[in-house]
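What you see is the complex with one protein chain gone and the rest in place.
Chain naming follows the written order as A and B, and within any one chain the residues start at number 1.
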Amino acid sequence: MTTTTLAVLVPLLPFLGAVAGLLLGRTAPGFVRPLAVLPPLVSLVLAVLVAVRQGGDQAINAHTELTPTGSVPIELALYIDGFAALVAVLVAFVASCVQIYSTGYLRDDPRYPSYAALVSLFTSAMLVVVYSGDLIVLLVGWEIMGICSYFLVGHYWETPEARAASIKAFLVTKLGDVPFLIGLFALATDAGSFRITTVLGTVASGGLHHPTLVALLLLAGVAGKSAQFPLHTWLPDAMAGPTPVSALIHAATMVAAGVYFVARLLPVFQASSAAMVVLAVMAAITMAGSALAALAQDDIKRVLAYSTIGQLGYMTGALAVGDRGAAVFHLLSHGAFKALLFLAAGVIIHASGTNSLAVMSRMKDLRARVPDAYWTMTVALLALAAIPPFSGFFSKEAVLGAAEHVATGHTEHAPGAAGWIVLVAGLITAVLTAAYATRLWLLAFRGQGAEAPDHGRQPLTMTVVLWVLAVPSLAFGLAYGPLPDWFDGRDLTPVLTTSVLGTGLALVGGLVTYGAWRHTSAMAARVPLGAVVAHPDADAGTVEAEAIAMHAPTFGDMASASDPADPGLLLLGPLHRHAAVGFHLDAVYSVLFVRPVQAGASLVRFLDREVVDTYVRGAGALPRWLGAAVRRAQTGNVQTYVSALLAGTVVLVVAVLLVATGA
Amino acid sequence: MSLAAATAAAARATTAAAESHGFLSPTGVEIAFLLVGLVTFGAAIVTVTTKQLVHAALWLVVTLGGLAVEYLLLTAEFIAWVQVLIYVGSVVVLLLFGLMLTKAPIGRSPDADSGNRWAALTVAVAAAAALVWVVVDAFRTTWVDLDGAAAGSTEVTGASLFQSWVLPFEALSVLLLAALVGAIVLSRKAVADKATPALPTPGPPSGTLPPSRTAVDTTASGEQPPAKEGTR
């Protein structure tokens, strides 16, 4: 088979799996699990094959036009360069892991068939985005991901949190998608084609008329999908979905799509230095703010969600300094360790019966109950905190190195200001990332108090996946050597300055948190807190759904718990209260958008009910009165009828006479 | 006003001598016509307004008689006698029978007029105003010469009726026959309807209603054929 055929099969197989799963889900339940697991696995093999054959050489560029579509042609096009090949491998890898993990995690879920089909569809859509060489086809995959995330986040639709979160995820990403669509049209109008190669060629020859406008419009869509400030608010709430979905969305698919899109069209953004600075500022705010917020979260999955936002900030920061190699490198390593973090968190939630760190910190020996999750999560957290030699260290150093490179004025392709912004924000975030990673590890695994409940071993499908994912988290960083061959050829080797600076800051953050924890953990025993779920022996999905539904009633809030034993409280001080609610961005949105819209809706409702309906009722009342009057005239008295008839006759005769005589 | 204009033009052309006859110098015939007309009109008004039903029929006699006199004054003597014979002689008698058969109250009945009275008055006055206006406007100069042989003597009328109008006359007799048959059918059908449901019931007719009904029916159907024949 040619490489092109293989590449077409990569997104097609999960799609066919999804269709078959949806069709057979009720009639043949036995086929659902193979149909869910096998297509992503085959896709993974094929994607690896495509990557090997592509090998970082000349991009594979194939296209076919199904039908003429007017002035700007839309084609089914493949454009597979090194970025696309490797990201596709990551997507297929994480999707396979998630599907395998889900068979254990949602073992007893009655809606598992539709869930698995949607995950397959999600994967297929992401693979379309990755491989597509045509912007409209890319947009199709982009939007299918949006609707799949809506369904998957709302998987536990019995809980109000899940319903609200799914609608919020959908609306916020759509808010970005509208400018994104307009930006695509503007770009294609300038380039005369939706083909990525043509667009890039136009940009290279300086044929783009409004680079800043187009770049900013596209950035809005990217911010929505990749959860960048100010459109990131949907991501923490999306934790109301099942943990494997969170892993899929956060690690490889949805949020990666935005970064990948910018990486693909980076020359378009580089054509406007204003857009690059905006991107840098966006990345800086996202990184620092989300790291602070992560430090204040109580829900283990929300901590990870904010950490995703922060790591995505690193990626956009790398893009802002014009180094897409570093961005995609971090995307790949982050995809591995973040998937691992989420899946391990799922195991922990299942074992402990709660999603609250405050409750976990009052459980002794939780790590002994889930040794697999303990060891793999430790690896992943070290990777997250960018401690050498884990993968996160190398990819983050690549980002910081690129920023330092730009800041010191060695390149012309990105403004120096962007370099400084990214560098400073990245270093600050390095401290905070290490802090919240340490806090998470300490609270989850170093709890004191009652023994953690024993629910037996976790399903094999779940633990094996953790170890599989731990391998790239541990070792992928060493790929910095061969990777430049696949990417733009720029060196990804860690720079000494930033390596020392970054690692030192991470160690400082970790140690300070440890000190704070030593100071506060004594209080944990004195302040009993929290509750665990009612059915701890059920399958993991049920436990998690109950835990999510329980958090708000127990602590009075979705995100935080006022726990004096929390080191984050000590570290953040008065900032903790604001960080816990994501710096009130939801409240600001509520004031800026939700309330005006609701006020407008009630105004429209008032106008419709009171004003428009009054006219309608009035229009109905007049004929009704006339009808009543006419009914009254129907007395049945023949003499009345004849009187009216003759009166009319007399009037007509007189009128005719007057007209005839000319009076 | 094409009709009035046409007739007025015709009147001017044919009776040029009419110019000398003014309304302020009436002839004797005109005075007689006017006086009898007033009586007729007055009797007609009383007929339609009186509260005593039987009196209305009697005042109708006066009106119809007055009209017969008018016919005489217009030299239509055969019509006048037919009027007296048929209207005064039979129609009014028939109406009186009708009043009796429907048990019309003798004496003043306060509800002789319906609630529609004022609307009726308005319509009638308006119609009268319009008609009188048109008629006067059209025929104020037209003069009818009544001198010479009578225009409607029995001989003249009979000649024209049996020379020129034989076919309509015979058709009219068919119409009268049809009316005769129709009146009988109307009366007899009611009896048949009443009788049919009573037939299947084996027991004696309960209550006093059916006998009184049939009594009324027989009176009605027994009275009307002679009345019809009188008309004929």
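We adopt the following convention: a contact is a pair of C-beta atoms (placed from the backbone, for glycine too) under 8 Å apart; a residue touches a chain by one contact, two chains touch by 3 or more.
By definition in this document, contacts and distances are computed from a predicted model.
Student: There's a gap in the complex where one chain should be. From "Sugar ABC transporter permease", "cytochrome-c oxidase", "NADH-quinone oxidoreductase subunit K" or "Tryptophan synthase alpha chain", what does UniProt name that chain?
Tutor: According to UniProt, the chain not displayed is called "NADH-quinone oxidoreductase subunit K".
Student: What is the set of chain B residues that contact the non-displayed chain in the whole complex?
Tutor: 14-15, 21, 23, 27, 29-30, 33-34, 37, 40-41, 44-45, 47-48, 53, 56-57, 60, 63-64, 67, 70-71, 73-76, 78-79, 82-83, 86-87, 90-91, 94-95, 97-99, 101-102, 104, 111-117, 119-121, 123-125, 127-128, 131-132, 135-136, 139-140, 142-146, 148, 151-152, 156-157, 160-161, 164-165, 168-169, 172, 175-176, 179-180, 182-183, 186-187, 190, 213, 216-217, 220, 224, 227-228, 231
Student: Considering the entire assembly, which residues of chain A contact the chain that has been omitted?
Tutor: 631-632, 634-639, 642-643, 646
In this text, only the chains that are shown with their structure count from here on.
Student: Just the number, please: Cα centre separation of chain A and chain B in whole Å.
Tutor: 101
Student: Over in the complex, which chain B residues touch chain A? Could you list them?
Tutor: 1-2, 114, 116, 119-120, 122-123, 126-127, 130, 133-134
Student: Write out the stretch or stretches of chain A touching chain B in their complex.
Tutor: Residues of chain A touching chain B: 637, 639-640, 643, 646-647, 650, 653-654, 657, 660-661.
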